[in-house]
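The structure appears below as structure tokens.
What you see is the complex with one protein chain gone and the rest in place.
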Amino acid sequence: MKKNPRIAIYPGTFDPVTNGHLDIMKRSLKLFDRLVVAVALNPKKNPMFSVGERVGFIKSAAKGWKNFEVHPFDNLLVDCAVEHQATVIIKGLRAVSDFEFELQMGLMNRNLKEEIETLFMIPSLEYSFLSSSFVKEIARHRGNVAKLAPKHVANELKKNLK
Amino acid sequence: MKKNPRIAIYPGTFDPVTNGHLDIMKRSLKLFDRLVVAVALNPKKNPMFSVGERVGFIKSAAKGWKNFEVHPFDNLLVDCAVEHQATVIIKGLRAVSDFEFELQMGLMNRNLKEEIETLFMIPSLEYSFLSSSFVKEIARHRGNVAKLAPKHVANELKKNLK
Amino acid sequence: MKKNPRIAIYPGTFDPVTNGHLDIMKRSLKLFDRLVVAVALNPKKNPMFSVGERVGFIKSAAKGWKNFEVHPFDNLLVDCAVEHQATVIIKGLRAVSDFEFELQMGLMNRNLKEEIETLFMIPSLEYSFLSSSFVKEIARHRGNVAKLAPKHVANELKKNLK
Amino acid sequence: MKKNPRIAIYPGTFDPVTNGHLDIMKRSLKLFDRLVVAVALNPKKNPMFSVGERVGFIKSAAKGWKNFEVHPFDNLLVDCAVEHQATVIIKGLRAVSDFEFELQMGLMNRNLKEEIETLFMIPSLEYSFLSSSFVKEIARHRGNVAKLAPKHVANELKKNLK
Amino acid sequence: MKKNPRIAIYPGTFDPVTNGHLDIMKRSLKLFDRLVVAVALNPKKNPMFSVGERVGFIKSAAKGWKNFEVHPFDNLLVDCAVEHQATVIIKGLRAVSDFEFELQMGLMNRNLKEEIETLFMIPSLEYSFLSSSFVKEIARHRGNVAKLAPKHVANELKKNLK
Partner (left out) sequence: MKKNPRIAIYPGTFDPVTNGHLDIMKRSLKLFDRLVVAVALNPKKNPMFSVGERVGFIKSAAKGWKNFEVHPFDNLLVDCAVEHQATVIIKGLRAVSDFEFELQMGLMNRNLKEEIETLFMIPSLEYSFLSSSFVKEIARHRGNVAKLAPKHVANELKKNLK
């Protein structure tokens, strides 16, 4: 008798997706039967790209990937996880301040829905300093983001800043 | 000869008060002769509830408590402490990033008024992940905050979000 | 076509196993097809119990658990993982200093064997302060460890300290 | 009707007592009716001075202080607190790694004896880098510890290292 | 044959400059042949003073200092460093959360321009709690900032808040 398929959800604002996010997605795909990337609407953070654009960027970057979905969400993360039958929330960790906040979130999410487990992964060293804000900051000052984000994202950033 | 009564002040924005805050208040009441809860106006943080509402929420939750007062304040915390004859500032600590910031605040407050001591307390484990922002976030997405905040606060959150 | 069974390894000294360790084991069993607990010989840490005793304590506590194995090991953790076909290393995280050290270990292990992923899990809140050293320290001073470790471990600790 | 006298306990190895420890003691004396300094036997740490010498150093430094006692202890800290009717454990905090460990200890102690509260205090800035190990390290290399520890401790360190 | 002059750049928003910033500047001047203070435009942070005022405050405070320049900048920090032939970025560190963020920035800047090194310095203990925001907060509530910022800055803060 087999267990149910194990589905993981990887939430974020992804404004825009970086190579660090894609690294975590690839690592997760090896460990679970399906990966659902959940893109938070997050109007309070006042994102540079619409949730539709952000979902689109990830879909383009992940062309041809199997067992992989991208969806926008605007409810509680644990409710979104349940909708997609996910039993695992994936988080990438870079720094101590990340960890503290994510630990708090993980405990809160467990409090809301006990059966969903939060798992933390280590991104590739080469992306350990990377964040969407840094990518935007560099693009804003006409720096080169070619090694930090997929090509189509880099192009959109350029267009957007004109 | 007795020492003067020992009065502690517990400052915060309390937007809104959570069960974690109330836990720290109860613990403090056992250790000091009087506890003054000081509710910061904090217009820059753009609070969801007015300072009057926030004071009211705490008063309702603390009905019948002795040696206990709640006041709004809009001056320097150390000046507010002096007004109320408090010699101790109480802070609840959850995480490392809390601690770092609070240590800085504590040193700054000592620099401003040497005779006032800052004391850090550990909240109950069950509230170690809890913050006002999380409570609002959950309420905003129609999650259940019954175990996280007093009943009247939960009700106001529901009304407010309609 | 199915992926290979996903096997996770959970390494430690387990001197002795605590309820916190058992909590992480139970959580891991839900997420993977098999869990291998790997008990480090660790003579440098000068453990209170022999590696045989430590393996035995875990086996007794896990009686009847399925897809679960316990083995001693004295080679590199990544080599031990390969031996058991594990592709995931599980670590329980409590505090920031844990996290920093474990992040370093995780990066080192990735450097040694790229295809093995380290995943961090959050233990139950009620065990977030628990460690084998604390359990031994309490037992040494005749404190009560009944809620902190399995009964047979508590008994052995008592015997051992006479 | 008055509350019972509030008694605080300040535990440590004090091998030897530093000006940083004395600073925390003086700050505590202002806040509580009595302060009990509890000197841990701690044979595992292999202290430089016997517990008797360590108690003696503190007594000499605190000559004339009121509502102040020093005792050796070798049981669980919470049991020692109960013996002395203390309801508060005092800890001085310097750094984040201190804080993490002390938070764990505080939660463990609350688990063992719920009614005893741990309070953290900030030492004077000028002692924020100070520890017994640093004082011993400096003395060992014939550095000047005159500003770091009481005079009689500095003298004993010199004698001891000949 | 001599090496080229070693030029360091010390970037910040300096809204306004504090005695802590000036302490780092003086320490840096002893170690490098020239120090360039770079004042970020930073419109997103919504500064209290214009970049021209902020540059002016530093120039007044540094009257008579040699090998010292102050400039506004609005490009990438590493590009600004190259413009001024700086090979070193100076950062003052107070707390762990500072450190984490600055480590991330340092790695990002190295990624953008490999030959520029980030160096972290420890400010004087007496300024270890100090930040521009605290100074503004205190001034806003009519507290005394005389020991925290240069006199002319203190005066401008007073004027500005009327």
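For clarity, chains are labelled A, B, C, D and E in written order, and residue numbers in each chain start from 1.
The criterion applied here is as follows: a residue touches a chain if its C-beta (ideal position, glycine included) is under 8 Å from a C-beta of that chain, and two chains touch if they have at least 3 such contacts.
Remember, predicted model here, so these are calculated numbers, not experimental data.
The undisplayed chain touches these shown chains across the complete complex, A, C, D, E. For the chain left out of this panel, the touching residue among E:Val39, E:Leu107, E:Ile138 or E:Leu157 is E:Leu107. Contact with the chain that does not appear here is found for just one residue of C:Leu103, C:Ile116, C:Ala139 or C:Leu157, C:Leu103. If you put the missing chain back, the residues of chain D touching it would be 94-97, 128-131, 134, 138, 141-144, 147-148.
The chain not shown here touches chain C at positions 74-76, 79, 96-97, 100-101, 103-105, 107-108, 111-112. Residues of chain A in touch with the missing chain: 96, 125-126, 128-129.
Simple rule for what comes next: only the chains that are shown with their structure count from here on.
Repeated interface: B-E and one of A-E, B-C or B-D share more than half of their contact pairs by residue number, and that pair is A-E. For the interfaces C-D and D-E, the C-beta contact count is higher for C-D. Averaging C-alpha coordinates per chain places the centre of chain A 30 Å away from that of chain C. Taking each chain's centre as the average of its CA atoms, chain C and chain E sit 47 Å apart. Chain contacts: chain D has residues 96, 100, 103, 107, 125 touching two or more partner chains.
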